[in-house]
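With one protein chain held back, the other chains of the complex are shown just where they sit.
Moving on to subunit A:
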Amino acid sequence: MAFDYDKYIRPGKLPHIWCPGCGHGIVMKGLIRAMDSLNLKKEDTCIVSGIGCASRLPGYIDCCTLHTAHGRAAAFATGVKMAKPEMNVILCGGDGDGTAIGGNHFIHACRRNINMTYIIMNNYIYGMTGGQFSPCTPTGAKASTTPYGNPDPGFDIAKLAIGAGATFVARGTAYHAAQIDKLIAEAIQHKGFSVVEILDDCPTTYGRRNKYRSVIDMMNRLKEVAVPVKAAEKMTAEQLEGKVLTGVLHKVEKPEYTEEYAKVIQRAQAAK
């Protein structure tokens, strides 16, 4: 049966602003399916975002939403979660928003292990501002500010999140559309800070500068580089060269921040 996306979309908001072939729409569909599979109530769910193409996502979804300052989604979301710990808080944003401008907020939210889900749509570039290179742009790739190739190595967002202390880290791609909702649903159910990185395509500002002739070329590249975690266990280091692992990469249990903070409040009140 066809999935009814309309019940989760704000009336009159479509068509969205994303370019033809942009994977953000595919991720948004995945998020809506995940919300539906978990029966999240609109009034108990808050989607928080910063600035950028990917951060336009909350504007289209009919639930509590917050569109904040550039890179500060994690800071505002922490406030929402501390004020209402029972709320399901979901953050979304791009790679530039999450790891450059909001890099500090991102790693400290990971460190705190506060119960939120961060969906990072990694399209390797700053799309909305005109195609400047981001911390995730691969070495040698061209952007409007690196016309002769990017000299910097790119961030691995999943490893960054694991290193900073996130307790659930998963990665999917816009090509593997059917997997996105399962990863997001598992991340929302996980108690603690969960990061879902979705590799995405930006045909307008990344693709045409880097010899991808069409959206389909970009989608096929995602298909080629992605290797599921279980398949990677049987592969050699040479075979994994240039590949990206997908699936649930890291899952551990640690004390959750809002619960720990509630204990601090109890201790402070007992000491009076």
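Here, contacts are C-beta pairs under 8 Å (C-beta built on N, C-alpha and C of every residue); 3 or more make two chains touch, one makes a residue touch a chain; residues count from 1.
Everything below uses one rule, namely that contacts and distances are computed from a predicted model.
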item	value
From "ABC transporter permease", "Cell division ATP-binding protein FtsE", "Multisubunit sodium/proton antiporter, MrpG subunit" or "Tungsten formylmethanofuran dehydrogenase subunit D", the hidden chain's UniProt protein name	"Tungsten formylmethanofuran dehydrogenase subunit D"
Of A:Ala75, A:Ala141, A:Leu199 or A:Val215, the residue in touch with the unshown chain	A:Val215
Touch residues of subunit A, complete complex, unshown partner	1-3, 5, 9, 14-16, 18-26, 29, 177-178, 203, 214-216, 219
